[in-house]
Structures are given as structure tokens and as C-alpha cells.
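Only one protein chain is missing from this complex, and each of the others stays in its spot.
Here is chain A:
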């Protein structure tokens, strides 16, 4: 046990790449099956929305979602056939100009945003699901199982994610689904570590012992007690995962290993725009860049705010 707990010393929130500004990730509520009453959840929500930055974050995400998914219904553009009207300056029919293939940049921003957001959310969900199960089982079972499971995580963590992704993306010609799977496959490690840390502290709590005494099985303890009580850490990490996945996707596309055309995402738009850096075609570089930054900032703000409100809730109890 001491052998495995040592490792936690390095995986503590201070060193964790996913812990953003502020101090430790709060541990979860103490008590039986979490959120039996709605009042706790209400309190979290209330504190969350008292945070102005949280509202900015939520607002930005809502705007981004409306822009990408509802925008194309009102703003019709041709994003399939190329035209000769290439790299036209903003104005007239094209508020943000056209790109090197004659596609309308504003319309492309909407279409590209769809795949960026889809990838962000899907990766966050899949990676969190795998990571939570992995970490909860490792932390709860402990012993040799824990050691083996966490050594696997350590091994994967020691190869930089992007290098692994670049290798996989150059071997398997990417499709949207494949990219989601591949990015998830390298993103579940940090939730696994975080949840394992939580599980280690939760499994010795009195209410877990009580469940045992009452004859509850291991599966019930993990699913009904350990995971719900670690939900704060999990949700915060999932929010950051969305931001990270969007950035990773953009970087892969920039390096030419993203989705092949005519598929678009904000990263591939930037990648194409970079060829025109010297020509002064700012509309090929700024809009997509700002779209990425605003979305990522938004998710990071939300993640920080959720963590803060969980901390406040713990203080108020």
C-alpha cells in the first residue's frame, strides 16, 4: 500500500497538469449515496452562478453552440463546391471573406466549429468514462491490481500524448470517429489518476465500511458510493478535457494529420491560413484562432468555477 501511495505524492493536484489556478481539487461530499437531496446540488448551482466568470464561460459556450449548429440554418453558404472567388477580402456577400478554395470563411467557421465541438465533447465523455472506471477500480481494489493498473498509466503518460497521436494519425488515415477514439485513447490517463487518488481516500470512509457490513458488494460500493462521491473531481476534469481535446485536434490539423478536406475544423482552417501569413490575409488567421481561444477559455472558466463552487459548498456545510 505504501508503495502505491507514494506515487500519489507526485500525482497531487499541485503537480497535476489538469489542475488550473487555485489550490487543491476539493474532495467530494461526505455522506452516503451522494446527492440524495436536491439541496446540495442547488447550493452548488447557486454558488456557480454567483461567479461572474462562470456566467461568461457558460455564455461563450452557448454562443459557440448556437453559432455552429444553428447558424448554418440561417446563413447559407456553399461549403462543398470550390469557386474562383478565392481569398476575397471581407465585405459584401462574404462578411469574413473567402479562403483559398473560395469557401466563405464565416460559413466555414460554423461548419468547422461543429466538428471541433463534437470532438471536444465526445472525447471528454469517452475519456472520462474509461478513466473513472479505471481509476475507481484501481483505487478501490488496491494491492497488486492497483500497482499494475497504475504502472500502465505511468507508462502511457511517459510518452508525450501528441507524439503518440501523430504516430497513430499517420498510420491510420483519420476519420472523425477514428480521431475521437484515438484522442480518447490517450486522454483517459489524467482522470484515471485523479479518481484513483479519490478512491484511495474514499474506500476507508465509514459509510463504505457500513455498506460492507450491510452486505453490499464491491460493484455497489464503486458505482453507488465511490464514483458519485468523486463526481466533483470528475466533472471539473471533464470540462478541462473538452478544452484540451479541442486544442489537440487543432494542433493535429495544423500539422496536416487531421481530417482530409472537404471536412473542416478550426485547426485545419488555421493550417491553410498560415500559408498566407505574408500576404496580409488576416481573415484566414484571426477568426479561426479567436474561435479556438474563446471556446477553450470558456471551458477553462467553467471548470475553474465548478471547482470553486464545490470548494465553497464544502466550506458552507
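What to note about this one:
Here, a residue touches a chain if its C-beta (ideal position, glycine included) is under 8 Å from a C-beta of that chain, and two chains touch if they have at least 3 such contacts; residues count from 1.
Basically, contacts and distances are computed from a predicted model.
Its UniProt record calls the unshown chain "Dipeptide transport system permease protein DppB", which is the correct pick from "Cbb3-type cytochrome c oxidase subunit II", "Dipeptide transport system permease protein DppB", "Error-prone DNA polymerase" or "Dihydroorotate dehydrogenase".
For the chain left out of this panel, the touching residue among A:161, A:201 or A:218 is A:161.
For the chain left out of this panel, the touching residue among A:202, A:243 or A:264 is A:243.
The chain not shown here touches chain A at positions 3, 5-7, 9-10, 14-15, 17, 20-23, 151-152, 154-164, 166-167, 169-171, 243, 247, 250-251, 254-257, 267, 270, 274, 277-278, 280, 282, 285, 289, 292-293, 296-297, 300.
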